[in-house]
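Below is the structure I would like to discuss, written out as structure tokens.
Missing here: one protein chain of the complex. Every other protein chain is in place.
Order of writing sets the labels: A, B and C. Residues in every chain begin at 1.
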Amino acid sequence: MLIRLGYDIQFDVPAPLAFVAQLRVHSSRAAELREPDVVHVTSSDGIGGDTTDIPTSEYIDSYGNICTRFYAPQGHLRVWTATSIDDSGLPDPVEWGAREIPPQDLPDNVLPFLLSSRYCEVDSLSAVAYELFGAVDPGWNRVQAICNWVNAKVTFNYGMTRPTKTALDVFTERVGVCRDFQHLAVTFCRCMNIPARYVAGYLGDIGVPLRLPMDFSAWFEVYLDGRWWAFDARNNMPRIGRVLMATGRDAADVAFLTSFGSSTLTSFFVVSEEAEATGTPAIQTP
Amino acid sequence: MLIRLGYDIQFDVPAPLAFVAQLRVHSSRAAELREPDVVHVTSSDGIGGDTTDIPTSEYIDSYGNICTRFYAPQGHLRVWTATSIDDSGLPDPVEWGAREIPPQDLPDNVLPFLLSSRYCEVDSLSAVAYELFGAVDPGWNRVQAICNWVNAKVTFNYGMTRPTKTALDVFTERVGVCRDFQHLAVTFCRCMNIPARYVAGYLGDIGVPLRLPMDFSAWFEVYLDGRWWAFDARNNMPRIGRVLMATGRDAADVAFLTSFGSSTLTSFFVVSEEAEATGTPAIQTP
Amino acid sequence: MLIRLGYDIQFDVPAPLAFVAQLRVHSSRAAELREPDVVHVTSSDGIGGDTTDIPTSEYIDSYGNICTRFYAPQGHLRVWTATSIDDSGLPDPVEWGAREIPPQDLPDNVLPFLLSSRYCEVDSLSAVAYELFGAVDPGWNRVQAICNWVNAKVTFNYGMTRPTKTALDVFTERVGVCRDFQHLAVTFCRCMNIPARYVAGYLGDIGVPLRLPMDFSAWFEVYLDGRWWAFDARNNMPRIGRVLMATGRDAADVAFLTSFGSSTLTSFFVVSEEAEATGTPAIQTP
Partner (left out) sequence: MLIRLGYDIQFDVPAPLAFVAQLRVHSSRAAELREPDVVHVTSSDGIGGDTTDIPTSEYIDSYGNICTRFYAPQGHLRVWTATSIDDSGLPDPVEWGAREIPPQDLPDNVLPFLLSSRYCEVDSLSAVAYELFGAVDPGWNRVQAICNWVNAKVTFNYGMTRPTKTALDVFTERVGVCRDFQHLAVTFCRCMNIPARYVAGYLGDIGVPLRLPMDFSAWFEVYLDGRWWAFDARNNMPRIGRVLMATGRDAADVAFLTSFGSSTLTSFFVVSEEAEATGTPAIQTP
């Protein structure tokens, strides 16, 4: 299956501003890209004047994510890409036999995903997690039980999140967006000594009846039986067409765009769909 | 100056338990160690029976810290080292001319130290930080102003901390231990776009009149003019004899000992003093 | 000036449900009402069937508010009143000479308005308040300084509140609705030992150019020089036509409607305008 990918994100930037983007497809999927997913950055006056290409540089952060830096001038900023990726077309694998690995046997670089992080208060939710999931069969089954619980107990509502909302807030408020669902599930997994990391990427609605405006998505991964597996407490079903962009301990490590000052988002458009589904490219090259 | 370093930490371990220690002197100081600061781990029945050496393994985490893993059997656990280090004997450098580097010019690997982390809610405290320090001259002067503020406003009290205490808690409660002082100062620095990281290490009372029981200590570092500089919102004065062990975004990344289950601390002893000051080794080889 | 007052609030009630309303004009204004502001409660099937009057009972709570209780059957619930009140037509009084009364001289029943309450963490914000307002001239001037600060620092945004949002949340997030502004100002006043209470009532846009959909409003009162005075950190200007309905320590004491179970708000309409402004009654008698 070929999946068309892209985004077109626009801002008004009132004064020169440093950005870091995590908008590249993850290096583990790079070989399947039909065209490089270059992060194009341009600036204009927003009223028809010349458009200038803004230079970018890239680095790999400590989680293996490709990060793109650029310094935006005052004006109208556009950040976009358009590419497509070969995909197996298969839903997320399900492996009920996958076992938990005790902490002493985990690889070194997996250990940080057992600890507390900005949005995942392992310390505050450990007692609750043990009460809810301590008696559940361990391994894949326990992770699935955590997803089922979060999915059943938390209500999706676009308006009911905020930048500072943590797993504990989600646990008490029981409402949020996809990142909130994943933060709570990630935290519960870590409380049970199951390594869990937050994931951001593309996820279209391939194979599901509901059609929503396309957006980036968050899910999470757990480490069982020697590898990372995708779980999604928001959708809570195997899905087709996840394209991983970045992973980290939580959304504090994974942000599509971070800027060190203020700007105003004026337009946001994401494409993630089966390529055959439309005849025209989703993102128009300017 | 020669500084004697060491620790002897003992636990009762009720059931086999995985540990990760961050108890090695940081690699940047390794060349100055007179003897390797091996993390010795032994286990016994605690009532005179045989003592067994517990094997350890080491790895470097993403912050460059040396981490020591071991799997402790049920019994009485002892973790210790004894070494000494050559030190300049000079107090922390003070460089009033050191300038802030704008985000767009920071090295890639410094950027994470501008963001929110478990104990440092940059998002929640940004408005406060700008109100307090926005009009202060930038650079070293602003960091010092932050330290002065935290040092003046927060009261030290051993009993008044808790594992979940964040910078925002310190800001409202105005009481804590050294890690709490540093978390608030680190957060304020990041709010002002000054990279700041949490540091743990040895700090004796060399050159200061007060003699307290020796302990590990926390301070922090800021990135100005192309390098990291030590600051200490708790003591708020240049000190002699800091020996860095580990750095990270906050205390969630830097823990002398992390275990993935419960144990009981039974004894805790740290040495960090000028070698000439005593005639006998501080940590007795068992 | 004659002010037309009323509301029409409708719910779908899925199962019989107990309600308490604080929807009566405060007893201190009762003599000025042209007609009694009876809380009418009716229930219907919502699709044209018969409408039934639901009996109510009333009591005065410990703050002197008139509370109306009723037990709603399953169905479509309507709560409404329509009345008008004589008003001086004068803006809120301003008395720069009004002095703070030290705690030892306050009337007994004013003392509770110095303490922490659900949304007003006097304990957590005291240090901040002293830093911000400790050097400000006391009395009316200090309360006005508090209103100025809150008004300048907090941004109004209908979408950015939540039922659990406290004064400390407002202080860190700097965004909210009118109740959030008042909670922060109330808390700062109490921190400075100035009694402050939360107020809910009618407030139209008489005398102000901006015309927003009419709604209930929140403001607050402080006790200076032996009486309560209206302040409003959201609008931060003397206004014409406030009609007090209920007061309490904070929004936990003052809720237009409290129900002990779930229902769905389907319609919400409030009138508060100069009577001459329209020729027809704002609330139609069903």
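Note that contacts are C-beta pairs under 8 Å (C-beta built on N, C-alpha and C of every residue); 3 or more make two chains touch, one makes a residue touch a chain.
Quantities reported herein were computed from a predicted structural model and do not represent experimental measurements.
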Candidate in contact with the missing chain, chosen from C:121, C:205 or C:221: C:121
Full-complex contact with the absent chain, from A:8, A:87, A:173 or A:273: A:173
Identified contact with the non-displayed chain, of C:38, C:208, C:252 or C:275: C:252
Contacts of chain B with the absent chain, listed as residue ranges: 159-160, 162, 164, 172-173
On chain A, residues whose C-beta touches the chain left out of the figure: 121, 124-125, 127-128, 153, 168, 171-174
Touch residues of chain C, complete complex, unshown partner: 18, 20, 59, 61-63, 67, 69, 71, 102-104, 108-109, 111-112, 114-118, 121, 123-124, 163-164, 193, 252-253, 258, 260
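In this text, only the chains that are shown with their structure count from here on.
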Interface sides of chain B and chain C: same vs different residues, half threshold: same
Centrality ranking, top chain (CA atoms only): A
Separation of chain A from chain B, taking each centre as the mean of its C-alpha atoms, in whole Å: 32
Residue numbers of chain A (touch at least two other chains): 164
